[in-house]
Every structure is written in structure tokens, then in C-alpha cells.
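I have a structure here, written as C-alpha cells, and I will follow up with some questions on it.
Missing here is one protein chain; the remaining ones are kept as they sit in the complex.
Lettered A, B and C in written order, each chain numbered from 1.
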Amino acid sequence: MGLYLTIELFEIVTFKFKNMKALVYHGPGNKAWEEKPKPVLMEPTDAVVKIFKTTICGTDLHIMKGDVPTVTDGRIIGHEGIGIIEEIGTAVSNFKVGDHVLISCITSCGKCEYCKKAMYSHCENGGWILGNTIDGCQAEYVRIPYADNSLYPIPEGSDEEALVMLSDILPTGFECGVLNGKVKPGDTVAIVGVGPIGLATLLTAQFFTPAEIIVIDQDDNRLAVAKTFGATQVINSTKENALDKVMLLTQNKGVDTAIEAVGIAATFELCEAIVTAGGHIANIGVHGKSVTLHLETLWSHNVTITTRLVDTVSTPMLFKTVQSKKLDPNQLITHHFKLDQIVDAYETFENAAQEKALKVILTQEA
Amino acid sequence: MGLYLTIELFEIVTFKFKNMKALVYHGPGNKAWEEKPKPVLMEPTDAVVKIFKTTICGTDLHIMKGDVPTVTDGRIIGHEGIGIIEEIGTAVSNFKVGDHVLISCITSCGKCEYCKKAMYSHCENGGWILGNTIDGCQAEYVRIPYADNSLYPIPEGSDEEALVMLSDILPTGFECGVLNGKVKPGDTVAIVGVGPIGLATLLTAQFFTPAEIIVIDQDDNRLAVAKTFGATQVINSTKENALDKVMLLTQNKGVDTAIEAVGIAATFELCEAIVTAGGHIANIGVHGKSVTLHLETLWSHNVTITTRLVDTVSTPMLFKTVQSKKLDPNQLITHHFKLDQIVDAYETFENAAQEKALKVILTQEA
Amino acid sequence: MGLYLTIELFEIVTFKFKNMKALVYHGPGNKAWEEKPKPVLMEPTDAVVKIFKTTICGTDLHIMKGDVPTVTDGRIIGHEGIGIIEEIGTAVSNFKVGDHVLISCITSCGKCEYCKKAMYSHCENGGWILGNTIDGCQAEYVRIPYADNSLYPIPEGSDEEALVMLSDILPTGFECGVLNGKVKPGDTVAIVGVGPIGLATLLTAQFFTPAEIIVIDQDDNRLAVAKTFGATQVINSTKENALDKVMLLTQNKGVDTAIEAVGIAATFELCEAIVTAGGHIANIGVHGKSVTLHLETLWSHNVTITTRLVDTVSTPMLFKTVQSKKLDPNQLITHHFKLDQIVDAYETFENAAQEKALKVILTQEA
Partner (left out) sequence: MGLYLTIELFEIVTFKFKNMKALVYHGPGNKAWEEKPKPVLMEPTDAVVKIFKTTICGTDLHIMKGDVPTVTDGRIIGHEGIGIIEEIGTAVSNFKVGDHVLISCITSCGKCEYCKKAMYSHCENGGWILGNTIDGCQAEYVRIPYADNSLYPIPEGSDEEALVMLSDILPTGFECGVLNGKVKPGDTVAIVGVGPIGLATLLTAQFFTPAEIIVIDQDDNRLAVAKTFGATQVINSTKENALDKVMLLTQNKGVDTAIEAVGIAATFELCEAIVTAGGHIANIGVHGKSVTLHLETLWSHNVTITTRLVDTVSTPMLFKTVQSKKLDPNQLITHHFKLDQIVDAYETFENAAQEKALKVILTQEA
């Protein structure tokens, strides 16, 4: 063991002069595309991945505003992407150097109490750590702990760009919104908020063939996109009373499943108001404040309310739907940049409404 | 059809001079044991039941305070009891005159959209109507609509007094608390509030063999009763900080299932604080006000929150557990009165803490 | 009550001279389109429906061969169809004379132990009785017992012909094959046998977005139809070794769900051979003989095998999928006849392979 550590040290020494470029957080409002040491293997269960393609998440914008206190100055941001394995730890057996892989936004050790319950989001050794408490994917290279359980193999011939959408937003929309919301054939579903996550929910809700999908947002462009993605009704809540309209569309019954994909009190309370007796409210939004739960009416309405940080347990299932062309994640991609243009990409993504931006793809040239 | 109605009219004429005694609500704070017309069949699906035994529910106390606006002056109260079928409609086929029956607190038509989904609480033609929008069971006789779906046969030789507990509190505790709370073998469960409903929850939670059941209340007598009913830990929240104690008992993990059986904001928010990641909050309490839902922490805790008005779908299952002596509902009965002493019984039940009262039984002599 | 019966008798007297035409079974190989008394209300829960459209089921062919001993000489055959309510019993509340209705192949009383468990197929007072133990739908009129629970309202403007497929084959394929087979997004499904029921299974399996649906049959025409209905792979088992081909297509893993839609030992045993570890075998076929269950291999394969007589609990759900155009049952209809041409229709249906017949529609002119 002593000798083994010496090899590790040797590697660190060898590589320490190797640098790379990465997007680094330097406190609220400050970020830079700058030099950082290239990551090295730290545990036998690690892999180092060279990033081919990554993207920016709404959560990254929150980080940049300083809303996520676990992210500290100097952190490389980003928890999505695909790439190629550059180095591999001795205890990793599912992958080898040269394999193309999808990076999950959730790191899973595969052996703690939560991982054994398939609740990887709460992994005692992982969870959402990439681009949060350890360096992330908006970089030329990234170290992935517990590679066997946190990476997915990409078969040759795959549309790798599309697969970037499987790092986070598709499993998030599907698990937190669709699965937790128990969407069933013939159901009426409402999705409140159709940013990228809401749209990912809209796409994957259709795996279960609901009869109606009512989409509510404040942005006409996003609503227009939602229509092309399969929404059967769209409501611009700045122009119509969303509650009244949903009740009109549902003959005053309300919806079987109301999915909250914004993260504020008003939209959650709209879900409370539109859910039918026996229905489901599935929260996806990241909330900064508490909301009012109207138990004075809901106590007898036989409703179920769920919250969830994505576990990414559905990633293999989603892979199969993409491979078999049941799901086309490319629909979610509107803009392309080179990886070293990431600061520009952030600007586009921050002005999503004007830019009509959904997801941006950042590509590192080979 | 015209002639058929004439027969009905004839029966009404015949019986109109027949009276009975019943407990009648006359506005907040006013009730009386007084003469009322004996009920008659109004639909071919009705039965008239002579009450043998009935009881008083916490909801009846709310009614008496004027908290339930659907209950109006002149209404006979009560939605629990057992008795014998005195008259039976022509379309009723599961029962005949002379059968001993259990009355469900929920009336189910068996043919609306909700009944077909086994959500009888929301039956379009029934639901909780007994002692609410139609006359109820605290009377010598009661008319039961949709008798085939709202009554249950009592086999000869049964302990009929025990079965009164199956009209409401045992299915309520079991469905809203235990089933919705997804109690499993080995789990740690907390029950907040151990009035009769909370105790019914405690008894039926043990159907699924949780490892620990922590009970929280403000009444030492009830906590002592809870211990004899199977609670593994009891917390008097006026003497200890309940949150701290639960966290201590659970090594800071919280409980798998937190069951709210009071109906106020403080107890619901305690449930929010003590539920573990991936756990369940099952609301039983009847809430008069909204509560604060701490989504700013719960959004990522993978919790499920449920509400439910009891559907009484579990009544046949509960029957079997009583018949096979897996459940002894007599444990819940502390006081006995004659039916015509019901005003005294109310006084005892209203002073439950002093009287150490759980459920009272009112018996009509044959 | 005596008087009421007298009215019934009066009606019977009044109508007894009214006749209608119907398809009558007269022992193996003998059937006739002949005069029969028009049905009348017998119970207050009955409805008499004038048939607009009906069809022929594979089961009817079995009956005609004498394979179904419960069907006796003189019985009017048929358990599918739509029509208009001509007469209605006094205890029926969901419908009125003049309503357009879908007839379920399963009669449900709504109040027995099995109906309360949503297992209508085993209704103690109903189940599959139409065209079996009571007269059926291949007639100008049919009496439907327990109309409230055995008929479904057809909204104005519906495609009524398409809805005939909801009487039996779509709920059968969906409940016995798809639901019992637990088809999930991304799964690989095999359907063995694509007669009308197998095709109904194929259509409804897609409600859950499996990645691959492999269809196995002996008829090239049906396989060609299956391709247009969404099969991703088709295997003619007379031309290829089906087991080998499935294993090749699944990289020797086998299928997640194998659905048997023929009803013979060979096809069931093929399902046993192609199901993956942890997978599901869902039997739909009506079997006349036992099969060999290879527990010497399957005991450790973690498989689930299900059987089911359709409960038609999914009919309201299927209705919604048709109304919202997620499902087009017209795809299943290949031939049209007038109701009085039903003997010709039988001939076509009996020669399904040559005639390239799937489902035939029989229409009674207004």
C-alpha cells in the first residue's frame, strides 16, 4: 500500500505541470475561463474524463449569483457532459481508457445505504458534488469519483450531443416530474414552467401517453416550443388567469398531475389549486423559500405531494429510449459554442428569453 | 313507475306517525336528544337500520362547535355504528331484513367515477354524508343510502361492540396514516397525536411490523395508553423538545414515516422536521388553517406528503384482522352509556383528558 | 312490490309479440340469423340497448365449434358493441333512454367482493355472461344487466365505430398483456401471436414507450400489419427459429416482457424460453390444455407469470386515449357488413388469413 501511494505521488508529480482551461467561480457575479491544474486520479475508483461536450444548467446561473453556499471561490462549475476516459483507477471495472462516456450529474458510490436503495441523490459519498463541492465539467478535463456507478458507456455510433441532455435535465424531468407525478395513459397533466427542465418533463411525460398536457409559462416563445414538443394546451399566465383556464379546460375537475418546474411559491400554490381530488403534485423546482400548503382544503382531497433531487436511476432507461429513437433530446438544444467560448455561452443562456435559448452545447475540439 | 311511487307514498303515509329518539344539532353549542320521525326507505337502494351500538367521533365535537358549515340546524349527528336491518329497498341484494350490519362512515354508490376507482370518500352520490348532509347514526334508526356498498355484514358470533371501531377510526388510521405512510417492516414511525384516531393508527401500523413507533402527545395518560398499545417510545411535547428527542432517538436520521393526527400547523410542521430523506408524511388531521411547507429544505429530500379523507376500502380487510384476533378494537373503548344517555356521553367525551376517555359506546337496549 | 312486479308482467305481456333478429347458436357448427323475442327489462338495474354496431370475436368462433360448454343451444352470441338505450330500469342512474353507450364484454354488479376489488371479470353476479350464459350483442337488441356498471357513455361526436374495439379487444390486450406484463419505457417486449388481440396489445403497449417490440406470428400479412402498427421487429416462426432470432435480437438477454396471445402450449413455452431474468410473461391466450412450466430453469430466474380474464377496468382510461387521438382503434377494422349479413361476416372472419381480416364491423341501419 505504501508503494502504491508512491506511484500515485509519482503520477501527481509527473502531471502537476500539466494544466488545462476551466470555467471557475470567483464569488457572486465573477467567473473566468482560466488555467487550472489538470485533474488526476485520487482514488482507485476514480476516472479522469476529457470533456467533448458540456452544457450550462439553470443551477449554474444560481451558483453564479451566489445562491448556492456550498460552492466556494475557485470551484470549477458544471455537472453535465460527455467525453472520453483519459485515465482510470485500478478498482474501476466497467470502463477502460478510451471509452466514450456520459457523466451523470449525480455521483453514486454504489455501496452506501442510500445507493443500495437506489436513492443516489443522497449518496453518503457522492450525490450532487460535481461543480458543487468538487470541481466539475465545464473544463477540458474532469475527475469523476466512483466511475463505475457515475458514468455510463456510450455505444459507438451514438449521437453524443443529444446524450448530454441525459446528464441532468432528462432524468430530472422524468424522475422528479413524470415518475413522481405518476403520469398514466389518458391522464390530464399540467406542467407549470417550461424552461429546459419543464420541456424535458414535457418530452418524457409522453412516455406514458397522457391524454392532455397543459403547459403554463410567461414566455410566448417557450409556449410555442412546448406546442411543438407535444403540449395540447398552452397558457400564458401573464395574459390569462391560469387557474381559471385550467378549470375551464378540465370541466372544473382539475388535473391528475400538476408538475411544478419553477421553484417559487406562486407556481407551487397554483399546483395546489389545480390538482384534482386523488391527484399528484410533483415538485421539481429548487425553492429558496417556504410555501403555503392549503391543508384547510387539501386535507380531504386525497392528494400526494412529492419532492425529489434527481437520483439518475432512470439514465439507463432513458438511454434506451434515445437509442431506439423514442426520444430526441436534440430538440432541447438551440445554441452551439466552442468550449473556450463558454463565457459567451453563459451570456446567451442568461438571456434565454431574448435569445430564445433552451440548452447550449459547448464542444471541445479534438 | 307511477304505481311504484304510489307504494312509496303509501309507506310514507303509513309510517309518518312513527317517531324515534335521536341526537339533534341545533346550532353551535345546542344539541338535544329528542323525537324525530323514524326514517323510511326513499330509494330502492336504501336500507333502514335499527341502531344497536354507536359512538361519538371527534368530528362530532367539531360539528357541535359550529365548525362544520354543511351541518345545519335539525340534523341528526353520527356516522358510526352497528345495528340490524329493519327495512330494505328492492334493489338491495347483499342484505335482507334481520341482518346484522356495520355502518361505514362513508356512503358509496358503487357506480360513479370515484367509486370505480375505490375512492369512496369522493363518491359523487355519497362520501361523508351521514350525520353531515343527511341524518346520521346517533339515533334509534338510520336510513343508509346505497346499502349494498355502504354496509358490511356482521357474521353471527362476532364481538359487535368491537366492530363499531371499524365504522371510522380504524379505517381512517389505517388508510390515511398507515397505508398512505407506506409503513414497512423494520421502519421507524412517528405518530404525532394519540387521540382515538392516533391510537387506531398505532394499532394498525403494527400490521406491518415497524421496528420503532415513536408517539408524541401532550397528555401523559394517552402516552401511557400508547405504550400499552405498542409504542416503543413516547414523548410528551410539553415536557421535552419533540424534534430534538426524535432526532436523538433516530441518530439524527429522522423517521421513515411521520403521521400527523392532530390537525394543526405546529404538529404538521413537526412532521416536516422529523421525516427522513426519502420518507413519508401522512396527514390524517382535519385542518382548519393552512400550514407552512418548508420547500426550501424539503425540495431535495425526496419526501412524499399525502392527505386523505378515509375511503373505507380497507373495511373488509380490517374485518378479517378482527375476526382472526390480530386486532382487538376493544382496547379503544373506555366508557359505556345507554343510547338515551348520549348527552352525558358527550360530556364525558368532551372532557376526554380528565375522564381518561378514548371511545365511548352507546347501546340501545333491544 | 307486488304491484311493481305486476307492471313488469304487464310490460312483458305488452312486448311479448315484439320480435327481433339475432344470431343464434344451435350447437357445434350450427348458427342462424333468426327471429327471437326482443329483450325486456328484468331487473331495475337493467337496460335494453338497440345495437348500432357490433363485431365478432375469436371467442365466438370457439363457441361455434362447440368449445365453450357454458354456451347452449338457442343462445344469442356476441359480447361487443355500441348502441342506444331503448329502455332503462328504475334503479339505473348513470344513463337515460336515448343515451349512446358502449357495451363492456364484462358485466359488473358493482357491489360484490370482486367488483369492490376492481376484479370485474370474477363478478359474482356478472363477469363474462353476455353471449355466454345470457343472450348477447349480435342482435338488434340486447338486455344489459347492471347497466350503471356495465355500460359506458359515448359523448356526442365520437367515432362510434372505433369504440366497438373498446368492448373487449383493447382492454384485453392492455390489461392482460400490457399492464400485467408491466411494460415500461425502454423495455424490449415480445408479442407472440398477432391476431386482433395481439394487435390490440401491440397498439396499447406503445402507451408505455418500449424501445423494441418484437412480434412473432405465422402469417406474413399479419406481420406486415404489425409493422405498420409499430412493431420494430417481426418474425415469421414458420420461416425462422423464433427463439434463436429473439436471442440474436436481444444479445442473448431475452425480452423484458413476453406476451402470449395465442393460447397453445408451444407459444407459451416460447415465452418461457425468451423471457429475461427478472422479466414478465403475460398470458392472454385462452388455453384448452395444460402447458409445461420449466421450473427446473425458471425457479431462479426471478420471473413473473400472470393470467387474467379481462376486467375492463381500463375502459375509461382507453376512452380518454381514443378521445384525445392517442389511440386509433379504426386501424383494427378491415371489413364492414350490415347486421343482417352477419353469417357472411362470420365466413370472412373464419377465413381471416385469406381474407386478410382483422376485425369486422356489423352495422344496423337506423
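Everything below uses one rule, namely that a contact is a pair of C-beta atoms (placed from the backbone, for glycine too) under 8 Å apart; a residue touches a chain by one contact, two chains touch by 3 or more.
Note that the coordinates shown come from a computational prediction; the quantities given were computed from them, not determined experimentally.
A.B. asks: Just name the one of B:Lys36, B:Lys117 or B:Lys184 that touches the chain not displayed here.
C.D. replies: The one listed residue touching the chain not shown is B:Lys184.
A.B. asks: In the full complex, which of A:Asn19, A:Asn94 or A:Thr133 touches the chain missing from this view?
C.D. replies: A:Asn94
A.B. asks: Since one chain has been left out of the picture, which residues of chain C touch it in the full complex?
C.D. replies: Within chain C, the residues touching the omitted chain are 114, 117, 119, 121-122, 263, 268, 277-278, 283, 285-296, 298-309, 311.
A.B. asks: Using the touch rule from the top, list residues of chain B that touch the missing partner.
C.D. replies: Touch set of chain B with respect to the missing chain: 184-187, 206-209, 211-212, 232, 316-321, 323-324, 326.
A.B. asks: List the chain A residues touching the unshown chain?
C.D. replies: Touch set of chain A with respect to the missing chain: 1, 3-4, 7, 44-45, 90-91, 93-94, 109-113, 115-116, 118, 125, 148-149, 313, 316.
Please note the rule applied: only the chains that are shown with their structure count from here on.
A.B. asks: Rounded to the nearest whole Å, what is the centre-to-centre distance of chain A and chain B, using the mean of the C-alpha atoms as each centre?
C.D. replies: One centre to the other, that is 44 Å.
A.B. asks: Spell out, as numbers or ranges, the residues of chain B touching 2 or more other chains.
C.D. replies: Where chain B is concerned, no single residue meets two or more other chains.
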